[in-house]
Every structure is written in C-alpha cells, then in structure tokens.
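What you see is the complex with one protein chain gone and the rest in place.
The block that comes next holds chain A.
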Amino acid sequence: MDARSPRGAAKSGFAVPQVPKIALYLVGLIPAAWLFYHGINDNLGADPMRYLEQSLGLWALRFLVATLAVTPLRQILNVNLLRYRRALGLLCFYYAVLHLTTYLVLDQGLDFAAIWADIVKRPYITIGMATFIILIPLAATSNNAAIRRLGGQVWAKIHRLVYVAAIGAVLHFLLVVKSWPPEPLVYTAIVLALLGYRLIRSLYRKIAPQPRSPRRAA
C-alpha cells in the first residue's frame, strides 16, 4: 500500500535529507517540554494555565497542518516527506491529548459538572471534543499492523477523517476568541487551502481521468 511505501521517494525532486523518525518525535516534543518546564517554574507570564492550554492547542493545530501539507508538497513541489507523515500526525494527537488534559485538569480542575455543561452548552468545546474524538481512531491506526489488518483502502478511508478534524480544529479556534483576530483566520485560510487543493484535484481527476492508473486505462 502506498501509504507505507513512498513511491516517489527514490525518484527525483528535492533531495530531502533523511533523518531518523525518532528525531522528529524528539524535536516535535520540545515545545511541550519547554512549556511544562516553564509552567512548573511559574515562568509563563501572568496567566500561565491559559498560556499552556492555548500553546498546546496551537501546536496540535500546527502539526495537523503539517500533516495535511505532506501530500500537496509532494504533488506540487515534488518534496517528499511521506515517511514523516505518521510522526507529524501522531505529534498532533499527542499535543491534542496534552491540550485536552490541561483543559480538564488545570483549567476546569476536574469539575465534571462544569465540563459536561461546557460540552453540551458551548459549541467551541463541543467541536473541540468532537475533533479530539475523531483523532483517536486515526492515532490508534497509525501503525503498520493496523494498515495490514484493515487493508490499504479501508485504512485510507478512515484517515480521510483528518479533513473533518482540521475543519473542527480551526472552528474551535475561531469560536474561542473575541472578534476576528488574525491568527485563527490565518490558520483557517491555510486549512481551507490544503483541503481546497485536494477537492479541486479530485474533481479535476474525475473530469479528466489520468492514464496513469493502469486499471482505468485498460
């Protein structure tokens, strides 16, 4: 299945230096380590809990965007980062877990009545929770065994849920701020561009089938 074996990797395009995937995980978790270190030392400004909560959420969104950027980068710029996509997606999930944990434990102090009220009454919390729930099966199947078990096509179908998660994530961001400040708008624009690119490409391929697919060509 091509989700695992990057076809174009050896071919051409920019030579992306190959680094061990574990390095990406380690580098990707540096912001979390930095945040918790400074948080524990009360060094995150006047409102440290909120800073931690928002920063972790933002990093989850950044890794989600990075995950979504892998395919367009390969198709448009011929930069192949496919071998890092799983790590980027899982980093998104790890940050989402930390973000949610911060909300539940530090922000709401595990006051489950207040949390439940938030979930049912506050659309940004409802959407945030739903987005997190969508990420769970994606993270759980981000391993070779799951791809083998499910088969490539089913696996790929499940993982298209990431598009829904991306929309949920930027909606969650837009709904938590006052007025329309630039940052969530910029992330929304990036997500819409990354999803719009896929939509346009798939529509285009439906209209003009590529001779590349041998089955269709025959």
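Going forward, contacts are C-beta pairs under 8 Å (C-beta built on N, C-alpha and C of every residue); 3 or more make two chains touch, one makes a residue touch a chain; residues count from 1.
Just so we're on the same page, contacts and distances are computed from a predicted model.
The chain that is not shown carries the UniProt protein name "Protein-methionine-sulfoxide reductase catalytic subunit MsrP", picked from "Sarcosine oxidase subunit delta", "Oligopeptide ABC transporter permease component OppC", "L-serine dehydratase" or "Protein-methionine-sulfoxide reductase catalytic subunit MsrP". Contact with the chain not shown here comes from a single listed residue; of A:109, A:137 or A:196, that residue is A:109. Checked against the full complex, the one of A:40, A:164 or A:199 touching the unshown chain is A:40. Although one chain is not drawn, the whole complex shows that of A:25, A:124 or A:197 it is A:124 that touches it.
In the full complex, the hidden chain is touched by chain A at residues 39-40, 42, 44-50, 52, 106, 108-109, 111, 114, 117-118, 121-124, 175-183, 185.
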